[in-house]
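One structure follows; several queries about it will come next.
One chain of protein is taken out of this complex; the other chains stay put.
This part shows subunit A:
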């Protein structure tokens, strides 16, 4: 297995709270890796660490051999050019049409002429089913369409790595199905490395080649989807089956319920 992203003994604190406490994980090249875990476990933070938008407090993180935290501004921007990221909200630029959004990375980084850029943009939009929506503004798109348009933008430069931040959250079943198929197709056709951050168990397990389960600031399981399904670890079982009772507490820490109700002011 060739490693694309290598995280070693990484710790990251937000204020005094440890988001990651000494985690180690590897993301293989050319595969779809799903990073899963309950909300608030810092899945999105992992993507931001990979993109160099935040820097870890200790440990190391390399992407394709480049140490992101130690990279100069130029090296970092160079590395980001090979990454595409699909944000949770899509994050389309609201002052540009769908076409301009997808064309922007091409205009910025290639010396293609107008015709060529137009053709590439139309091809990318065709692959996400939005060629007809090229002239619409982001405010005119539904949530699912915005995310697909953002996906077209993320893959405009044919990056080596695509990161998906909760691609399935808030999508209807049809969009979900389309996205699952798209991610799979992109990954196999262009030999990209995909990192998928999600808490949608079924969709993620169905397309992932490799799964990392995070909980409480550490990696509790790393393996194939089958290994995850057959795991007997209490935390994994609780997460996969959506159980309220288990090692991961459903309730935010509070004082005794009965006591609080009986309290007089």
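The rule we apply is simple: a residue touches a chain if its C-beta (ideal position, glycine included) is under 8 Å from a C-beta of that chain, and two chains touch if they have at least 3 such contacts; residues count from 1.
Following the convention adopted for this analysis, contacts and distances are computed from a predicted model.
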### Query
One chain isn't displayed here; going by UniProt, is it "Gluconate 2-dehydrogenase subunit 3 family protein", "Intermembrane phospholipid transport system permease protein MlaE", "NADH-quinone oxidoreductase subunit L" or "Ring-1,2-phenylacetyl-CoA epoxidase subunit PaaB"?
"Intermembrane phospholipid transport system permease protein MlaE"
### Contacting the left-out chain in the complete assembly, out of A:26, A:45 or A:89
A:89
### Of A:29, A:81 or A:131, the residue in touch with the unshown chain
A:81
#### Entry: Given A:108, A:135, A:172 or A:226, the one touching the chain that is not displayed
A:108
### Message
Suppose we count only contacts with the excluded chain; which residues of subunit A make the list?
### Response
48, 51, 53, 77-78, 80-81, 83, 85, 87-89, 91-95, 104-105, 107-109
